[in-house]
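The block underneath contains the structure these notes are about, expressed in structure tokens.
Here the complex is missing a single protein chain, while all its other protein chains stay put.
Coming up: chain A.
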Amino acid sequence: MYLESLTLRDYRNYEDLNVSFSPAINILLGENAQGKTNLLEAIYVLSMTRSHRTNNDKELIKWDKTAAIIQGRVNKQLGTVPLEIQVNSKGKKAKVNHLEQAKLSQYIGQFNVILFAPEDLALVKGAPAVRRRFVDMEFGQINARYLYNLGQYRTILKQRNQYLKQLQHKKNQDLVFLDVLSDQLAAFGAEIVHQRLIFLKQLEFWANQLQEEITQSAETLTFEYATHLEDAADQTIEQLYAQLQNDLKKATKKEIFQGTTLAGPHRDDVRFLINGKNVQTYGSQGQQRTTALSVKLAEIELMKEETGEYPVLLLDDVLSELDDMRQTHLLKTIQNKVQTFLTTPNLSGIARTLINEPKIFHINQGNLLEEEEHTVD
């Protein structure tokens, strides 16, 4: 799928913008603070209905205006779909083919994007919570059932933690109810672990292929799902459920004492291993960067496998952070199949010869100017 055109009205620093894109590579060129990332963000919002930079939707509206509108035409295998997001002080509306969608969850999935920003390097270096959020966001985008399980799991977890805290002060403890909450938690928890393992296996396949290409087969990338459940990968959902139930039962005393749930997928982690060694602890800066890149690019293939179409790739200021070798592999992966938007302050750090016929836009204070002729310098 690709974005044919985009219209912005009163969005951040764009007052009225109407632009058509290339189905291949689009380069957004401009000085700092001209609106390069704002444009990428608008495309992201059109896909996910919310920004990756802020939780406050009102920030998306142009200063001193009351409503922002993002419209886009998305070309898919089955035809073109007009999408629209409206943000005003009361909330937001999402329209598919001019029809308003009652739930945002019905809208998400119409148009898939993958964003790669400098922060994404934290995927390898950062805390386990960063990796869990990555896994949950990506898998949630391609599988509605995973998203549902996750929502239910979070609600039950909150209830159970609260009940554990209440049990600390109670004389006659009703452990039957705690048991019920444990069973509910274990049921959704087991499904989540099972689904994560399946998705991670698929993602690993693609990520490793990329890693081997980039490093010329010197490095093998594998994923390890770190969980307290034993042999999780070889177990059925029923077995995982029984294990989790058992772990929760064993921890009951400690859980009441600490007032929090001590077992379950909300405490799991994903480890990235290069040639069997954990990249987070033993990898060099370069290896960590390559790994983050491989994992992100692997998502492109995974999404194609699950949804039948390639997503749109948004690269925020990352190309210049990669050396020539990595740039070449990135471009080789996306060339001729994935529509890409990349922002950069200048073209000097970019291996431009590798890019076939890019469409270049100069951004200046919320205005876009398309470059007519592009010569390779």
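In this section, contacts are C-beta pairs under 8 Å (C-beta built on N, C-alpha and C of every residue); 3 or more make two chains touch, one makes a residue touch a chain; residues count from 1.
Methods note: contacts and distances are computed from a predicted model.
As stated in its UniProt record, the chain not included in the shown complex is "Recombination protein RecR", which appears among "3-isopropylmalate dehydratase small subunit", "Recombination protein RecR", "Carbohydrate ABC transporter membrane protein 1 (CUT1 family)" or "2Fe-2S iron-sulfur cluster-binding protein". Set against the missing chain, the residues A:4, A:119 or A:183 yield one that touches it, A:183.
Listed residues A:80, A:106 or A:236: the one in touch with the omitted chain is A:106.
For chain A, the list of residues touching the undisplayed chain reads 103, 105-106, 144-145, 148, 152, 155-156, 158-160, 162-163, 165-166, 174, 176-177, 179-181, 183-184.
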